[in-house]
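In this view, the complex is presented without one of its protein chains, the others remaining in place.
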Amino acid sequence: MATHAAFMPGAVTEKQSVLVSWLTTVDHKRIGILYGTSAFTFFLIGGIEALIMRLQLAVPDNTVVSAQLFNELFTMHGTTMVFLAIMPMSAAFFNYMIPLMIGARDVAFPRLNALSYWIFLAGGLLLHASFVFGSVPDGGWFGYANLTTKQFSPGHSIDFWILGLQILGISSMLAGFNFIVTIINMRAPGMTLMRMPLFIWMSFVVQFLVVLAFPAITVGLILLMFDRFFGTLFYAPAAGGDPLLWQHLFWIFGHPEVYILILPAMGIVSEVLPTFARKPLFGAPVVIYSGIMIGFFGFGVWSHHMFSVGMGPVADSAFSIATMLIAVPTGVKILNWIATLWGGSIRFTSALYFALGFIAMFTMGGLSGVMHASPPVDLQQTDTYFVVAHFHYVLFGGSIFGLAAGAYYWWPKITGRVLDERLGKLHFWLMLIGFNVTFFPQHYLGLIGMPRRIYTYAPDLGWNFWNLVSSIGAFTIALSFLVFIVNVVKTMRAGAPAGPDPWDGRTLEWSIPSPPPVYNFAVVPAVQDRDDFWLQKYGDEHGGKPRKAPAPRPEDIAAIHMPPPSYWPILLAGGLLFMLAGALVSIYQVILGGLLTLFCMYRFALEYHRPRAGGGHHG
Amino acid sequence: MSAQAAEHAVHDPNLGITGLDHRKMGMWAFLGSECMFFGSLIGTYMSYKGKSLTGPTPHEIFNIPLTSVSAFVLLMSSVWMVLALNYLRLNNMRWAKFWILMTALFGAWFVGNQVYEFAEFVHEGLTLQTSLFGSTFFVLTGFHGAHVTGGVIWLLSLWALALMGKLGPEDYLKVEIAGLYWHFVDIVWIAIFTLVYLIP
Partner (left out) sequence: MSTARPSALAARTATLVLAVAILAAGCGWSGWDRPMTTVLPKSDFGHRINDLFLLISWWTLGIFIAVEAVLLYACWRFRERPGAATPKQVHGHTALEISWTVAFAVVLLIIGIPTIRIIFKTQEAPAATALRVDVAGRQWWWEFKYPELNITTANEVHIPAGQTVAFHLNAPDVIHSFWIPQLGGKRDVIPGRVNRIILTPDTPGEYPGQCAEYCGMSHANMRFRAIVHTKEDFEKWVAAQQAPPAEPAGELAQKGKELFAQSACVGCHTIRGVSGGVLGPDLTHFGSRKTFAAGTHRVTPENLVKWIENPDHMKPGVLMPNLGMKGEQSRALAAYLLSLK
């Protein structure tokens, strides 16, 4: 039950309807829930796209879908899973958990936070509006020029893709600025950088990757848009333009992007394992430094996605060495996670199962990645089902398993109820088995020559049986998510209530009620170490005694000022969507949308300028 | 300071544990991303330098004297920005307003020069579609010009707020942040001017 201790005059009052309260929320917890439900919905859409593809590929020379539709499906499946499922699901956890885990009451810029969400939703809606207009993107999720130029992709499909991604880029970058400032500037007293939980560290690295990598794809997309709309020559070979310019710009973004996709899951696993092994993360500083190194060096390996383009032996060698180097901190992290379990007292909850699944599957994906790091070997593997297997092992076996672990782990904190453990384990086993049945055979298919992005294949190449097996696996994965949905519905109706600390956790979020009050912490905690909450409960082995945090007094709570709700984030996002969608319609819509956006920006910026009474406010 | 203001200062929601205001830190993070943005555009320009198949060459078409004046104008505008902040801190609103306006006007002068330059180039046969040089030049400098324009609008808005009595020394941070952005845009121009116009 929310209490807003102080409202700005003229702002939205308590008499809001439920709908309006969600549309105008600036509470990081609600924004996290918005991200999570949206991301899961897009994940299901992307999953259905995958199921249709696997139906088509189950037998050779199949006619379930046309070539065009298949090409649209793999484009949208990739784009959706990367930008509309995994990234926003990570964002759901950033939003909900970062302030809780650093002992803060919200993020640095709550309205900007809401704005990021609504802009994300706008981007997702614009991309999917392409289905309504029969102009679905079909250039692949990495949209290589010059196939995506107007000459070879007439119509609006690629335009939807460009505009959708630009909008999503804005959303991610705004959130990046927000979380960087939050993590640096809003930690509870005593929480030095090295005392931050690992999830915070990995999220911190991710935000830097976002703000530094997205501009490259922003520029790449701008150049493509200018080629398509204004006839510039950036990707025009006939005028001396180089299609490889697109690949460089895309992968300078794209490689850090894959670390953006995996590091949050690594952060989650780094929280889940210690909790359920009842001992601290082994080598926490090493895991932190490994994360930093992966983020930093991740900017130096992008051309390992381009080993087949003919960069020459020197460039091939340089990127190969750099890629192999990154395998070291990655492997070190895996061993540290295992060492965390070693000597522990392991409780096998669903959350832990998913974390273990992450380690097992990500190890496999990482090892096939080491194979790809060798350019000669990669010349056989790239653009085949072998690399499809590799990236699904790291993105599904890695990210999705990790995010699932986070969902089961933090569900009690977010909703106040514990997800059913039996259904959770059923979900895990179905997902683990289904996932491996789907993707393990794809290594073999790649090694016997099956290229990727083909809507059908000949019956005499020996690919038939394992394609069928893979398709059956895909439906098993779908079944596992049905189990999850059943679990969610069951739990929301009549799930076991969770106290503040159902898992006997180690970090600050477990020290407050489930779900937390709107202000999170009645009293801002003072932190003395990493895993401070554990130490408060149990003391440490060097004579430190358990501490009890002081009970909150009513006057503490009354003195808390939480930022009030605001209309401007959703309105500004709407203006931005109207303006950018206008590129598909007419210049007048762009101009009108631009004016609307400018207007909303002014109102947003000036909303708390010169407040009339009671304290200036919030970002 | 009144008791209320004193209490407010203690509980300033925008002040972080590093002593830096959130908004200033946020601007620095934004400027970091802008480095990558302009870096990508400059990188594109450099990789296509000398590769055009047709059309006027940089050497043929650039008006270095005019562009040098423009560069100087933009540099001076950064000086005016420093003056504006200085007077704001001293609570001299008359001069603060003046120098904010001068910064904006010099920025507008720069953009005006650029518009004139673009029109001349088009007249002399260089457009977006003419060659790689045309495409890269106009997109790189055009996006820079758009950033300057955004800054001018921002500064004029601050000036208007000041005219309405709604900007004072207590808003120092907001003007400082605008200044950070303005100086950054100026530095990017120094890089562009050097790499695009001066280096053959």
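Chains: A and B, in written order; residue numbering restarts at 1 for each.
Criterion: contacts are C-beta pairs under 8 Å (C-beta built on N, C-alpha and C of every residue); 3 or more make two chains touch, one makes a residue touch a chain.
Values in this document were obtained by computation on a predicted structure and should not be read as measured data.
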Touch partners of the unshown chain, restricted to the chains that are shown, please. A
Kindly state which of the options A:456, A:528 or A:589 is in contact with the chain not pictured. A:456
Per the touch definition above, residue among A:125, A:292, A:332 or A:518 touching the missing chain: A:332
Only one of A:41, A:374, A:528 or A:589 touches the unshown chain, namely A:374
Given that one chain is not shown, which residue among A:382, A:399, A:415 or A:520 touches it? A:382
For chain A, which residues reach the chain that was dropped from this view? 66-68, 71, 139-140, 144, 146-147, 152, 237, 240-244, 277-280, 282-286, 308-310, 312-313, 316-317, 320-321, 324-325, 327-328, 331-332, 334-336, 338-339, 341-348, 356, 359-360, 363-364, 367-368, 370-371, 373-384, 421, 425, 436, 440, 444, 447-458, 460-463, 538, 540-541
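Just so we're on the same page, only the chains that are shown with their structure count from here on.
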Indicate the whole-number Å distance between the mean C-alpha point of chain A and the mean C-alpha point of chain B. 33
Which residues of chain B touch chain A in their complex? 8, 11-14, 16-18, 20, 22-23, 25-26, 29-30, 32-34, 36-37, 39-41, 44, 47-48, 51-54, 128-129, 131-132, 134-136, 139, 143, 157, 161, 166, 171, 174
Seen from chain A, its contact residues with chain B in the complex are 108-109, 173, 176-178, 180-181, 184-187, 189, 211-216, 218-220, 222-223, 226, 230-234, 239-242, 245, 249, 252, 561, 563, 602, 609-610, 615-619
